[in-house]
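All protein chains of the complex are present and in place, except for one that has been dropped.
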Amino acid sequence: MIRISDQPFDAAEALSEFTARATGAGAVVSFTGLVRDQASSSKVETLHLQAYSPMTETGIAEARKAAHERWPLIDSHIIHRTGDMSPGDAIVFVATASAHRRAAFEAADFLMDYLKTEAIFWKKETTASGTQWIEPRAEDYKDRARWTRS
Amino acid sequence: MIRISDQPFDAAEALSEFTARATGAGAVVSFTGLVRDQASSSKVETLHLQAYSPMTETGIAEARKAAHERWPLIDSHIIHRTGDMSPGDAIVFVATASAHRRAAFEAADFLMDYLKTEAIFWKKETTASGTQWIEPRAEDYKDRARWTRS
Amino acid sequence: MAEILYFGRLSDVTGTFCEQVSLPASVSDTSAVRSWLDQENALDGALLEASVRLAVNGEIVTDPYPVTDGDEIAFLPPVGGG
Partner (left out) sequence: MAEILYFGRLSDVTGTFCEQVSLPASVSDTSAVRSWLDQENALDGALLEASVRLAVNGEIVTDPYPVTDGDEIAFLPPVGGG
């Protein structure tokens, strides 16, 4: 399942529901991305996430499909916030379930690399010194490149 | 924190408490291991986990320390069940928190490979056809070997 | 009329998130859209950057891609969520 919404969500509750549905799974991996309170220089006040529907949803659905083709997953779940968030708020949640742990770890890692570098979102950070649009770091693109198959 | 106990635990609740404590984290990864209902041949009725205290706890504490030396973690949490469990029960929970996601993913993966192949536990599966002690799979040892530094 | 959307930092640069425009006859592909709007808005090349991709009717396209009045044309600076 995929949910893009400007409403806050509870990652633990999402994990609980996901695990209850993942019948037969031996391994469940979750990733929760939280708004950090520190930008490079100053304290973060707000993080704003912009999406472009339905391109954002379509792209995430394709990445999820690619993960299910590549790894023997029982299920996966992706939640992504949009709108204004405060430090400590959950921005993103990815959960994967499989019989054994390697598939669950790799698929969650793969989906997060997609979400960080290719999902159709833009992020704006507000600190005491003003607002700034944030783009992926060089590490993010490097992480994403790990999944390219030759 | 590390908890080895014969009492059931709720992975979602553990994630919730862990995330609340992990101030400043941008990334939280969790792994939940569940008792699967299918053995190679037949339906699992019970899984029994035996530990050898305090060797089990000491070994896990050392692995956790190694993870914190190797990756910039804000915190980590390990829960492991002992005693008798039924299909769907949580056996193991690992959570890691860091500023960025790579450290959290790798440290959780590393800790699970330790728990699967080096933590001092023995597992006995009961099915309709009898009981059987379960040892790590070849894949588990291969996964664990990934972390050896030359 | 074509609908032009500016995402991320481009909405700061243009001062708007979207605008309705009537494409001149000479503007029939995405490369021409970039140059025309960049010049119209005196953006000094912000819409010409290679890192800024264009989506036409919800699909990312490669320049030059044909456009026409009625299309939704979106300027996408580098994306990334999480």
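As written, the chain order gives the labels A, B and C, with residue 1 at the start of each chain.
By definition in this document, contacts are C-beta pairs under 8 Å (C-beta built on N, C-alpha and C of every residue); 3 or more make two chains touch, one makes a residue touch a chain.
Quick caveat, the model's predicted, so the values are computed rather than measured.
Counting contacts over the entire complex, the absent chain touches B. Considering the complete assembly, chain B touches the hidden chain via residues 33, 49-50, 52, 54-55, 58, 80, 91-92, 112, 115-124, 133-136, 140.
Note that only the chains that are shown with their structure count from here on.
We define each chain's centre as the mean of its Cα atoms; on that basis chain A and chain B are separated by 23 Å.
If you average the Cα atoms of chain A and of chain C, the two centres end up 27 Å apart.
With centres set at the average Cα position, the gap from chain B to chain C is 50 Å. Residues of chain A in contact with two or more other chains: 33, 112, 116.
Touching of two or more other chains is recorded for residues 82 of chain C.
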